[in-house]
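Complex shown without one protein chain; remaining protein chains in place.
On to subunit A.
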Amino acid sequence: MQLTLWTYEGPSHIGAIRVAAAMTGVHFVLHAPQGDSYADLLFTMIERGQKRPPVTYTSFQGRELASNTSELFKTAARDAIERYKPQALLVGSSCTAELIQDDTGGLARAMNLPIPVVPVELSAFMRKENWGANETFYQLVRALAGPNVPAPGTPRPPRAPGQRPRCNLLGATSLGFRHRDDVTEITRLLDRIGIDVNVAAPLGASPADLARLGDADFNVVLYPEVASAAAEWLKRSFGQPAVTTVPLGIGATIDFIKEVAALAGIDPAPALATLPSRLPWYSRSVDSNYLTGKRVFVFGDATHAVGAARVAVKELGFTVVGLGTYSREQARDVREAAKLYGVEALITDDYLEVEAKVAEAQPDLVLGTQMERHVAKRLGVPCAVISAPVHVQDFPARYAPQLGFEGANVLFDTWIHPLMMGLEEHLLTMFRHDFEFHEEAAPSHLGRGAAQAAERPADPVAVAAAPAVAPDTSGSTSAPATGDIVPVWTADAEKELLKVPFFVRGKARRNTERFARERGLAQITVEALYDAKANVGR
């Protein structure tokens, strides 16, 4: 068993519903106990859907376990087809139904239904939401495009003269973080460079659309969490190569354009001659100077975390002090990215562990999920959301992509906003006792919001939960930590420390203590504080 206060991902059948709800003409019959229909409100409330997700729940109860739950399933499937007349039926089990072992796929096949039936095995006790979405999309693609797979060895027919190259956009689903606008943005971007979208799926696609996925020249995998298995199968079956660079940020979007252009056989130079994004200039303008070296902690799904780290470092000039993901399937990508920034990747789905790591790293900014928003609030650190899971405010009414050139504009505004603005930051450092603008107050451009608590000790639960943290000796060439000596702050030094601006004070405290430990100092004096500063820099 795993003790869980908060889960980054839902169960695997939620992923299946995300795929079904993204599409048209697909209905999902989910064998599940009464109560599992709570899932509907994710779609109707968080995403504010205007329709119920296309799911029929069998809603079995205790008294029905004694009788025939498989009959219940068959009735539900029959009724769903009659009422909704879908083009394809997805069938599967939630966790409890998995335990009672009604074979939903077998039952549905035995019913000789007039439409394609796609069974999906969701392994609820091993797998999670993104895996469920990936598996479901793969099964749907295989079932619906499968009949059109050419015989092995058949060469791809050449493009008709005058026809623009075509690609599929794979991976966008319901409840995806900004998927709606990302699809629009990337479709526009591709159009600008002369490429058409054959099918975007699952979001907006019908079973008939999936059947013609093979018509495209190549695939663009926007979200590997959802579409990697389907893209892999399409590559094997139709010989379609896949673009795997996710265009998050300017650099990645340029790479993406080059990769796409190469596959389409067109020259990327015209498209790259002008970059219609304001991020590069905004980030170079002197106002952004104070962003240099801001310490940022990044956590989210693998795609967004890796992409965000690259933008943070190479496009905004931040320093990444932590990088992690809850996507174990993509852990390797995150580990490789972490190496680039000299940090150790954090691969975990335990939010208490993430909280402990954030507290330890003392960042100036946290880029994370809805959960890190909470962690950051507790620790008094500014935060912006870069990845699911997200709450209702991150399904905005306005156009708000993350990908492509407009996405980069959105990233710039979103990430900079929570930070104290430059002038205020300077003035706080100079004059600490203003009755109104002081470090306990929120940045004044955010209104008179919640008080900051930069130095509040981390929550005891989180600390207790964290694996024993060894003294941080990363990157230091010091003698082995002297271990037991805990240097004590003198009153004068403690007072002097308060003169360090609050957003870097935590780091100053840590650096000074490490400095004292390394030198075996029992006491931290004002001198030691400044010695440490001279040694480590700001």
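The criterion applied here is as follows: a contact is a pair of C-beta atoms (placed from the backbone, for glycine too) under 8 Å apart; a residue touches a chain by one contact, two chains touch by 3 or more; residues count from 1.
In this section, contacts and distances are computed from a predicted model.
Visitor: Pick from "Monovalent cation/H+ antiporter subunit C", "Light-independent protochlorophyllide reductase subunit N", "Hydroxyquinol 1,2-dioxygenase" or "Short chain enoyl-CoA hydratase /Enoyl-CoA hydratase" the UniProt protein name of the chain that isn't shown here.
Guide: Not shown, but named in UniProt as "Light-independent protochlorophyllide reductase subunit N".
Visitor: Based on the whole complex, identify which of A:28, A:57, A:326 or A:405 touches the chain you can't see.
Guide: A:57
Visitor: From the list A:49, A:241 or A:501, pick the residue that touches the absent chain.
Guide: A:49
Visitor: List the residues of subunit A that touch the chain left out of this view.
Guide: 1-7, 9-11, 13-14, 33-38, 40-42, 44-45, 48-52, 56-62, 65, 76, 79, 83, 94-96, 99-100, 124-126, 128, 371, 373-374, 377, 391, 459, 461, 464-465
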